[in-house]
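Missing here is one protein chain; the remaining ones are kept as they sit in the complex.
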Amino acid sequence: MFVVATIAVALALALAVTRAILGPTVFDRVLAGNVVGTLAILLLAVIGFLSGRPEWLDIGLTYGLLNLIGTLAVLKYFRHGDLAHDAEKDGSRE
Amino acid sequence: MNGLIDPEILDIVVTGLSWFAISAGSFFVLVGTIGLIRMPDVFTRMHAASLVDTLGAGLLIAGMMLQAGFTATSLKLLFIFLLLFITSPVATHAVAQATLEAGDLPELKVDRRDRARTAGDAVETPEA
Amino acid sequence: MKLDLILRVTTKVIIPFILLFALYVHFHGDFGPGGGFQAGVIAAGMLILYAIIFGVEAAQRVVPRAVVHVMVPLGVLIYAMTGLAAFYFGENFLNYAPLAHDPKHGHHLGVILVESGVITTVAGTMVSIFYAFLERGR
Partner (left out) sequence: MELYVNLLLLTLMAATVIAIIQQSSLFSVVILSGIYSFLMASVLIVLDAVDVAMTEASVGAGISTVVLLGALHLTRTTALKSHQRVFLGLFVSVAVGTMLMWGVLGLPEFGVADAPVHTHVAPTYLLESIPETGIPNVVTTVLADYRGFDTFGETTVVFTAGIGVLLLLGGRRRRGRGAGAKDAPK
């Protein structure tokens, strides 16, 4: 059963990476990168169950948290051109 | 609860449910990423990607939780699910916002004037 | 600004859990994957997320630059002091066995202390590199 799930997740990973490589705009790549992060968590869980040692799921939490940080950093930079931009300070820039 | 439900039948039901959840989750993960390839623009791709993050991951994790039973593994899976449930819509929202601010608008079938009329004040044609 | 509302609320909700998870990774490193280095990176990631969403001034109000700059050498010092503590008991450098009555507990305590040094240095270094990049970019 987990073999089927592993194959599905691995194929999905291949498709998502394809989109990240092809992606015409940067946002396509960010989106695909986010999906790759999710799929890496799923692959980790499924492989853990497949090999009978599902104790490493802590790493999945690490992936999820740092995936969020990376994605938000890229998008913040893209919107404001500066990582440390405090949006509350200059409300004039809509 | 003892005696009400035959443990063997319960076992069969739980296993069957988890198999169903895992195969459905695999299906949705695949469908979502196929959508990520096939859809025409960023916003529709976002829709497909959210399928992976919520339905695919949710069903796969639910199936694995049924397999693991009441253990620490199950708890960790629940945490991962909650984390994905909170963060992935937020990340998608941020992508959408940044895309809109960069000037990409969704590809729609209606033409520009129709949309300007319905949107009210957005008369000037945006540059893509 | 209203546009950032969702990001701000989510960040506020999730930041305590990131810090808690970093501490879990640190103290659970003896039993599962993880340890000082990973925990330091995750804790630094927490502060970086805060700085990204709320601006670097807010982050520096929470953790001023001076604190971070002290953390960088402090971790190495904690590590070295743990090693030197063995000298006091007449053992070799970094031999943790005499740190407690039971050598087993001594080893455990020594590993935790050493990992505390690692987490301090790593978190401090990551955050100070981040601050340095931001301040240079102004």
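As written, the chains take the letters A, B and C, and residue 1 is the first residue of each chain.
Convention: a residue touches a chain if its C-beta (ideal position, glycine included) is under 8 Å from a C-beta of that chain, and two chains touch if they have at least 3 such contacts.
On a predicted model such as this, the values are computed, not experimentally measured, just so you know.
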{"item": "Partner chains on view for the chain not depicted", "value": "A, C"}
{"item": "Sites on chain C contacted by the missing partner chain, in the whole complex", "value": "25, 29-38, 41-42, 44-45, 48, 52, 65, 69, 72-73, 75-76, 79-80, 83, 93-94, 96, 103-105, 107-108, 110-111, 114-115, 117-118, 121-122, 124-126, 128-130, 132-137"}
{"item": "Missing-chain contacts mapped onto chain A", "value": "3, 6, 10, 13-14, 17, 20-21, 23, 26, 29-30, 32-33, 36-37, 40, 43-44, 47, 50-51, 56, 58-59, 62-63, 65-67, 69-70, 73-74, 77-78, 81-83"}
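Everything below uses one rule, namely that only the chains that are shown with their structure count from here on.
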{"item": "Chain pair with more C-beta contacts, B-C versus A-B", "value": "A-B"}
{"item": "Chain A-chain C separation of Cα centroids, rounded to whole Å", "value": "24"}
{"item": "Chain A-chain B separation of Cα centroids, rounded to whole Å", "value": "13"}
{"item": "Shared-contact residues (touching 2 or more other chains) in chain C", "value": "3, 7, 14"}
{"item": "Numbers and ranges of chain B residues touching at least 2 other chains", "value": "87, 90, 94, 97"}
{"item": "Chain C-touching residues of chain B, taken from the complex the two chains share", "value": "86-87, 90, 93-94, 97"}
{"item": "Footprint of chain B on chain A - complex, ascending", "value": "1-2, 4-5, 7-9, 11-13, 15-16, 18-19, 25, 27-28, 30-32, 34-35, 38-39, 41-42, 45-46, 49, 54-55, 57-58, 60-61, 64-65, 67-68, 71-72, 75-76, 78-79"}
{"item": "List of chain C residues in touch with chain B within their complex", "value": "3, 6-7, 10, 13-14"}
